[in-house]
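This report concerns only the one structure given below.
Here the complex is missing a single protein chain, while all its other protein chains stay put.
Coming up: chain A.
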Amino acid sequence: RRGWRGGEGLSLPCPRGRPSPAGPGAVAKAEVEETLKRIQSHKGVMGTMVVNAEGIPIRTTLDNSTTVQYAGLLHQLTMKAKSTVRDIDPQNDLTFLRIRSKKHEIMVAPDKEYLLIVIQNPCE
(Lines give C-alpha, C1' and ligand atoms only; values in the text may rest on other atoms or scores of the structure.)
Protein backbone atom coordinates (compact mmCIF):
# COMPACT_ATOMS: atom_id res chain seq x y z
CA ARG A 1 0.00 0.00 0.00
CA ARG A 2 1.24 3.41 -0.56
CA GLY A 3 0.54 6.53 1.20
CA TRP A 4 2.11 9.83 1.13
CA ARG A 5 1.46 12.79 3.32
CA GLY A 6 1.99 16.40 2.67
CA GLY A 7 1.67 19.00 5.28
CA GLU A 8 3.43 19.89 8.42
CA GLY A 9 5.54 17.51 10.37
CA LEU A 10 6.18 17.47 14.08
CA SER A 11 9.12 19.31 15.42
CA LEU A 12 11.21 17.89 18.17
CA PRO A 13 14.43 19.12 19.59
CA CYS A 14 17.30 17.10 18.31
CA PRO A 15 20.67 16.78 19.98
CA ARG A 16 23.60 18.14 18.08
CA GLY A 17 27.03 16.72 18.14
CA ARG A 18 29.78 19.17 18.92
CA PRO A 19 31.67 20.39 15.90
CA SER A 20 35.26 19.28 15.38
CA PRO A 21 37.89 21.87 16.22
CA ALA A 22 39.14 22.82 12.76
CA GLY A 23 38.67 25.49 10.07
CA PRO A 24 35.19 26.63 9.09
CA GLY A 25 35.22 24.79 5.80
CA ALA A 26 36.20 21.59 7.48
CA VAL A 27 33.61 22.24 10.14
CA ALA A 28 30.94 22.60 7.56
CA LYS A 29 32.00 19.53 5.75
CA ALA A 30 32.24 17.55 8.93
CA GLU A 31 28.78 18.65 9.95
CA VAL A 32 27.31 17.62 6.66
CA GLU A 33 28.97 14.28 6.79
CA GLU A 34 27.99 13.78 10.37
CA THR A 35 24.35 14.50 9.75
CA LEU A 36 24.24 12.18 6.84
CA LYS A 37 26.03 9.51 8.78
CA ARG A 38 23.57 9.84 11.63
CA ILE A 39 20.65 9.40 9.27
CA GLN A 40 22.29 6.48 7.58
CA SER A 41 22.85 4.69 10.85
CA HIS A 42 19.17 4.41 11.62
CA LYS A 43 17.67 0.99 11.54
CA GLY A 44 16.63 -0.20 8.12
CA VAL A 45 17.98 2.77 6.16
CA MET A 46 19.10 1.57 2.78
CA GLY A 47 20.39 4.80 1.29
CA THR A 48 20.59 8.54 1.73
CA MET A 49 21.17 11.22 -0.88
CA VAL A 50 21.21 14.96 -1.20
CA VAL A 51 20.08 16.40 -4.51
CA ASN A 52 20.12 19.99 -5.73
CA ALA A 53 17.18 21.91 -7.12
CA GLU A 54 17.72 20.61 -10.64
CA GLY A 55 17.92 17.00 -9.64
CA ILE A 56 21.65 16.56 -9.73
CA PRO A 57 22.93 14.52 -6.84
CA ILE A 58 25.40 16.10 -4.50
CA ARG A 59 25.93 13.49 -1.86
CA THR A 60 24.89 9.87 -1.88
CA THR A 61 25.49 6.56 -0.24
CA LEU A 62 24.21 4.44 -3.10
CA ASP A 63 25.85 3.64 -6.41
CA ASN A 64 25.79 6.11 -9.22
CA SER A 65 23.16 4.67 -11.50
CA THR A 66 20.66 4.12 -8.72
CA THR A 67 21.30 7.58 -7.36
CA VAL A 68 20.78 9.22 -10.70
CA GLN A 69 17.57 7.31 -11.23
CA TYR A 70 16.16 8.13 -7.85
CA ALA A 71 17.20 11.76 -8.13
CA GLY A 72 15.59 12.30 -11.49
CA LEU A 73 12.32 10.59 -10.67
CA LEU A 74 11.84 11.92 -7.19
CA HIS A 75 12.74 15.42 -8.18
CA GLN A 76 9.93 15.49 -10.68
CA LEU A 77 7.53 13.94 -8.25
CA THR A 78 8.40 16.45 -5.59
CA MET A 79 7.83 19.30 -7.98
CA LYS A 80 4.48 17.89 -8.86
CA ALA A 81 3.49 17.36 -5.26
CA LYS A 82 4.60 20.85 -4.38
CA SER A 83 2.62 22.41 -7.15
CA THR A 84 -0.41 20.35 -6.18
CA VAL A 85 -0.31 21.55 -2.62
CA ARG A 86 0.14 25.14 -3.68
CA ASP A 87 -2.61 24.95 -6.26
CA ILE A 88 -5.06 23.87 -3.64
CA ASP A 89 -4.00 26.54 -1.21
CA PRO A 90 -1.43 29.06 -2.33
CA GLN A 91 -0.45 29.81 1.21
CA ASN A 92 0.38 26.21 1.92
CA ASP A 93 3.64 24.51 1.05
CA LEU A 94 5.03 21.01 0.90
CA THR A 95 7.18 20.12 3.87
CA PHE A 96 7.61 16.37 3.64
CA LEU A 97 6.84 13.60 1.23
CA ARG A 98 6.68 9.93 2.18
CA ILE A 99 6.07 7.19 -0.32
CA ARG A 100 5.28 3.82 1.18
CA SER A 101 5.64 0.84 -1.11
CA LYS A 102 5.56 -2.86 -0.55
CA LYS A 103 9.24 -3.19 -0.01
CA HIS A 104 10.35 0.09 1.49
CA GLU A 105 9.57 3.69 2.23
CA ILE A 106 11.04 6.68 0.44
CA MET A 107 11.16 9.94 2.37
CA VAL A 108 11.78 13.23 0.66
CA ALA A 109 12.43 16.46 2.52
CA PRO A 110 12.20 19.32 0.01
CA ASP A 111 13.64 22.75 0.25
CA LYS A 112 14.04 25.74 -2.00
CA GLU A 113 17.40 24.62 -3.23
CA TYR A 114 17.96 21.06 -2.14
CA LEU A 115 16.26 17.75 -1.65
CA LEU A 116 17.08 15.14 0.98
CA ILE A 117 16.03 11.61 0.01
CA VAL A 118 16.14 8.67 2.42
CA ILE A 119 15.12 5.11 1.63
CA GLN A 120 14.20 2.86 4.53
CA ASN A 121 13.05 -0.69 4.85
CA PRO A 122 10.65 -0.54 7.76
CA CYS A 123 9.61 -4.14 8.11
CA GLU A 124 12.59 -5.81 9.65
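In this section, a residue touches a chain if its C-beta (ideal position, glycine included) is under 8 Å from a C-beta of that chain, and two chains touch if they have at least 3 such contacts; residues count from 1.
Keep this in mind: contacts and distances are computed from a predicted model.
Taking the options "Probable glutathione S-transferase GSTU1", "AP-4 complex subunit epsilon", "Cytochrome c oxidase subunit 3" or "Dynein axonemal intermediate chain 3" in turn, only "Dynein axonemal intermediate chain 3" matches the UniProt protein name of the chain that is not displayed. Taking the complete complex into account, residues 1, 3, 9-12, 14, 25, 28-29, 31-33, 35-36, 38-39, 42-45, 50, 52, 54, 56-59, 64, 68, 71-72, 95-96, 98, 100, 105, 107, 109, 111, 113-114, 116, 118, 120, 122-123 of chain A touch the chain not shown.
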